[in-house]
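For this view, one protein chain was removed and the others were kept in their places.
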Amino acid sequence: MIAETPAPPPSFRRRRPRFGDAGLRILAGAAAIGALLLVGLLVYKVTEEAWPSISEFGLAFLWGKEWNAVTGEFGALYLIWGTAFSSLVAIAIAAPVAIAIGLFLSELAPRSLRAPVGALVELLAAIPSVVLGLWGIIVLGPFLQQHVEPWLADHLGFIPFFSGDPSNVGLLPAAVVLTIMIIPIVASISRELFLSVPGDLKQGSLALGSTRWEMVRNVAIPQVSAGLVAAVILGLARALGEAIAVSQVIGGGLSFSISVFHPADTLAGRIASQYQGSTSDLQTASLAYLAVILLVMSLIANVAAQLIVRRIRRRMGVAH
Amino acid sequence: MELLATLASVFAVALLVIVIASVIKEGAPALSWDFFTKPPAPFGQTTGGIANSIVGTLLMTAMATALALPGGVLIAIYNVEFAPPRVAETVRLVLNMLAGVPTIVIGIFIYGLLVVGSGQSAIAASVALAILMLPLIARATEEVLALVPPSLREAGLALGSTRSRTVIRIILPTAIGGIITSAIVAIARAAGETAPVLFTSSIVANVVSTDVHGALGSIPLSIYVNSESPSVHDQQQAWAAALVLLAFVLILSITGRLLSLRTRRQIERMR
Partner (left out) sequence: MKMKKLTAPLAAVAVLALAAGCGGSGSSDNNGGGSSTGGKVSVLTGAGSTLVYPLVSQWEPDYATKDGITITYGAIGSGGGIEAITGRTVDFGASDAPLSPDQATACKGCLQVPWALGATVVTYNVKDAPDHLKLTGQVVADMYTGKITSWNDPAIASLNPGVNLPDTKVTPVYRSDGSGDSYVFTSYLSAIDPSWKSSVGASTQPAFPTGTGAEKNSGVAAAIQSTDGAIGYVAISYIAADSLHAALLQNAAGKYPVPGLDTIAAAAAAVSDVQADGSIPLVNPPASAADAYPMATYTYAIVPQKSNKAAALKDFLMYAITDGQAFGKDLGFPEMPSAVIDHDKTEIAKIS
């Protein structure tokens, strides 16, 4: 008798989903598929726009030095250089600063300060890039030209990067603007990473007599190092793709110079400044080719960061 | 070490203060009733304002939200409620890829798709902005939906409701604060973007227009154009527009943050 617990009517479980159930499932599933299709369509369309240039130049475009609309010679080398240089300088300054801020906001700051300062740092990320660019043109550029670049040229002029004449546009203002953009991104991810370090690990280290800094250096940072790498990669990806603020302060240079004072250009900046006023179909396609290069770079960076994050999550799942 | 970390944080806050202070100092003097109600003046004249850009930004952001919000919420619902874990991870990967696409590339994409052959339009620009907003809304909504305690879902199913009904009648209303927050944050981001608008809605007349089939001005675009002008008047217009944009974006960001905190606390209480 006891075994005869009344089971729910069989029809309850096997019942066909009512229209409402299927409807939302289908709609939501369609939206998800739509997102996948969107990415695919984007990659396809941009590649299609770039195709005349891809078929004309092939991979040699990547190390082509000419960008000449008259002769129809286009090459991305100096733009790749400008992009790499400005982004790497930016991340070199921003990463340690941002990680330090992440530490400050998670471990080192007095509790009452953590939320407000954290909010302020995130507000830095909310500043639209065009506003940073405006500030860069009118405030930062002249400041660098009149005070910073002469100092650098006088004291560090033997380094080729700091040779040349001070200018209010160039790689240096662009790198500074990019640094300002990257700091909040890396800082907020770093803070979350440091907050995720298991409390008992931290307490254990402190109980064994290490100082705060030793605990951070020996326990916290190694624990989250992979995540920090992912955060830096994401910051780098942001810098690579920035078109507007960079185009405002970098000077649109067509020739190459090792000096950071000199006008230069980046992949994204070149697209922003020339696409609308392009004078030939090949030039338009070449600018789209630059976009393809940017797309590949950003996709690689994003996927790399995500794989790292996934591996961390898996490792954390196993450790616990 | 603590000193360095403190210095770094002071440095970041100082940057924020410097930039905001510059914008306020340069932009505030140029604010006036005319600034908000008149379109730009012809070349060489110094009356005029950014009324057409303000109208354009409002319209395009509204349209972009109308496109991105349903889509983003639906994707989040799919990931949290219906998708097998592997599929959900793939969708999340795709969303992150979409979020990582440089906005200038999105601009070129929509230009090739919607502008070539038919001309610029605010609708095309809104589609570009919607693409930008979609992953932001989807990711944030997914986080909030995941926070909703499973007990709510189980209760709904136990009462005989279908999955869909449970989602629509119980889960979404619970998470509505978080959904609105995600929309607010995405709007704040989209309102300040120049690159998606640069090729899709940039050739605009110096009149206030609400015709979305044509190009409409936008505040970030007017800042971009005026920032590169030699005329002192144009630069002042740029600063003032930057002040308006910054105020709008910062107020939205702060509101979003407060709302998000409140929603989280509400949901935590339900656990």
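Letters are used for the chains, namely A and B, taken in the order the chains are written, and counting of residues starts over at 1 for each.
Assume a contact is a pair of C-beta atoms (placed from the backbone, for glycine too) under 8 Å apart; a residue touches a chain by one contact, two chains touch by 3 or more.
Note that the coordinates shown come from a computational prediction; the quantities given were computed from them, not determined experimentally.
Within the whole complex, the absent chain has one touching residue among B:D34, B:E154, B:D211 or B:E268, and that is B:D211. Within the whole complex, the absent chain has one touching residue among B:V116, B:L157 or B:L261, and that is B:V116. Shown as candidates are A:W67, A:F161 or A:F194; the residue that touches the absent chain is A:W67. The omitted chain makes contact with subunit A at the following residues, 66-71, 141-142, 165, 167-169, 251-255, 263, 273-274, 276-281, 283-284.
Within the complete assembly, residues 42-44, 59, 62-63, 65-66, 69-70, 115-123, 168-169, 172-173, 176, 179, 202-207, 209-215, 228-231, 234 of subunit B touch the chain that is not shown.
Here is the rule we use: only the chains that are shown with their structure count from here on.
Note on chain placement: the centre of subunit A and the centre of subunit B lie 18 Å apart, centres being C-alpha means.
Within the complex formed with subunit B, the subunit A residues making contact are 17-18, 20-25, 27-32, 34-36, 38-39, 41-42, 45-46, 48-49, 96-98, 100-101, 103-105, 108-109, 117, 119-124, 126-135, 137-139, 180, 183-184, 187, 212-213, 216-217, 234, 237, 240-244, 248, 268, 271-272, 275-276, 287-288, 291, 294-295, 298-299, 301-303, 306, 310.
By the touch criterion given at the top, residues 1-2, 4-9, 11-13, 15-16, 19, 22-23, 26, 70-71, 74-75, 77-79, 81-83, 87, 89-91, 93-106, 108-109, 111-113, 131, 134-135, 138, 162-165, 167-168, 188-189, 191-195, 198-199, 202, 220, 223-224, 227-228, 235, 238-239, 242, 245-246, 249-250, 253-254, 257 of subunit B touch subunit A in their complex.
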